[in-house]
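Missing here is one protein chain; the remaining ones are kept as they sit in the complex.
In this document, chain identifiers A and B correspond to the written order of the chains, with residue numbering beginning at 1 in each.
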Amino acid sequence: MFLTDYIKDVTGALKSLATGMKRTLYYFTHHKEIITEQYPDNRATLVMADRFKGEVVMPHDEKNEHRCTGCTACELACPNGTIKVVTKFDITPEGKKKKAIDKLVYHLELCTMCNLCVQACPSDAIKMAQTFEHSVFDRSKLTKILNNPGSKIMEGVE
Amino acid sequence: MWSLAHIANEIHQWLNNTFNPTWTLIIEMVLAGVAVIGLFAALGLVLVLMERRVAAWIQIRLGPNRVGPLGLLQSMADTLKLIVKEGLTPDGADKVMFNIAPFIAMIVAMLLMAPIAFAKDFQLWDLNIGVLYVTAVSSIMVISILMAGWSSNNKYSLMGAMRSGAQIVSYELSAGLSIMTIIVLTGSLQVSDIIQAQSNGWWIFKGHLPVWISFIIFIIAVTAETNRAPFDLAEAESELTAGFHTEYSGMKFALFFLAEYINVFIVCAIGATLFLGGWMPLHFGSNNAFNNAMDYIPSSVWFFGKTFFLIFLIMWFRWTFPRLRIDQLLNLEWKYLLPISMFNLLLATAMAILGWHF
Partner (left out) sequence: MMNGSTILFYTLAALTLTCGVLSIATRHIFRAAIYLLFSLIGIAGIYFWLSYEFIAAVQIVVYVGGIVVLIIFSIFLTHQAGEKLPKQQLNRGIWAMLAVFCGFALTMVQVLQHPFPSGDGLHPVTVRQIGEKMLSTTDGGYALPFEIISMLLLAAMVGCIVIALRSKPETT
């Protein structure tokens, strides 16, 4: 029947509209569920999600030692040339030459936080940090050197 | 008695005693104009803030909370920004039309204030075609939108204006028919008569099914007529950037923006007058204690309370429903709202003749 279909149409439409309005009224009256982060005010208590990736860093231990062997796997893995590994040759106590990093140059302004370098690293020397306040007044400040000055490779990392 | 009508009478008496009648009339007109402009400014500030707060709470956000205590001065800051912005006129625009259009929108909104009863015996012009006057004058609104859309010399503006024209012209019908339901029941177009007819109960309570249907249709139709979401095709920002006011900036944009909010207020005031009894307090049968307690609340509070309730309802729609497509919009009007409201009008007429309402 045309008329019953028509009435069913109208009542169905009203019912679905009422469902939507009930949901928004629930939100309107439940202020405790507000998800807004009032960012600059809550910096002390700000909780970041685990999956958030802010920039690439190289952790150093208390003796100023890192785990990077200078194998350039990260440089090869990077899709847009963000990482540049500058190597040098150290003289080991036995008198042999050994390859080590001089500088690990990281261009934050090019990085897309794709995480491929971290996955490519065989010795877990770099990881993703959760910092996000990267604004600076000069673009050159975004080019960073990840290894600390005077740092050397950790014992036992090949 | 401390009421708006009392104050107005005092002023009238004082002016009559001080000046001659002509000057009294002129001064009263100026006062009324100033009062209306003041109301406009206040409403603009309040409604913009209210809209943003309601939107935020519905979307589980906080909303403006930086400017002033609890963000209450946010709309002041917005106004200041709009005042200092440059009012740009595009090169290819029809300059005269472009600059007149926002003022027409504003003037129409001002004219619509005339027959609204803000409190008991407090009304600018109680003319005997009150409700018809509102429907008639509000149809000039579409002209300002068409002018703005055309003279901007911009395809988005033109498309927005055409959509808005089609929308307003079609939804005027069902808005008019749902108003007719109340007029049939009351037997008068005069605003004060309509309110007086509800002294023993608002129409929404004593009108049964036809009034409920016409109330729903009225709310839908006026939402469409004021170009608000889910019917905001005229300024659909995802398709037309801003529709008919794409090219407007600064104060001229602010006038359009303000006119939109004033129109929302006016249609809600009309809705409150027709269906919710205007300034009439809530009365229950013969429960005298309750009725007296309700009478104690000033009539202007009743009026503004009901109006703001309806405004909240329209804002609630806006932040709940997605925008319609133009064919869906016209389908809704011509295939659903118009036949239903015509049938509903017949039902209401039968009810009025047979005296089935209380």
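Throughout what follows, a contact is a pair of C-beta atoms (placed from the backbone, for glycine too) under 8 Å apart; a residue touches a chain by one contact, two chains touch by 3 or more.
If you're wondering where the values come from, they're calculated on a predicted model, not measured in any experiment.
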Check: For the chain omitted from this view, which of the shown chains does it touch?
Finding: B
Next item on the list: Decide which residue listed in B:Leu15, B:Leu158 or B:Met315 touches the omitted chain of the complex.
Entry: B:Leu158
Next item on the list: For the chain that's not shown, point to the residue among B:Leu15, B:Leu82, B:Leu189 or B:Ile311 touching it.
Entry: B:Leu189
Notebook entry, point to check: For the chain left off this view, which of B:Leu73, B:Leu127, B:Ile326 or B:Met342 is in contact with it?
Noted result: B:Leu127
Checklist line | Listed residues B:Ala56, B:Leu82, B:Met113 or B:Met147, member touching the removed chain | finding: B:Met147
Notebook entry, point to check: Which subunit B residues touch the hidden chain?
Noted result: 22, 25, 94, 96-97, 127-129, 132-133, 135-137, 139-140, 142-143, 146-147, 150-151, 153, 158, 161-162, 165, 169, 172, 187-189
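The working rule: only the chains that are shown with their structure count from here on.
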Margin query: Need the CA-centroid distance for the pair subunit A / subunit B, whole Å please.
Written below: 50
Checklist line | Complex interface listing, subunit B residues touching subunit A | finding: 54, 57-62, 216, 316-317, 319-321, 336, 340
Item checked: Complex contacts: residues of subunit A adjacent to subunit B -> 9-10, 14, 17, 20-21, 23-25, 27-28, 30-31, 33-36, 38
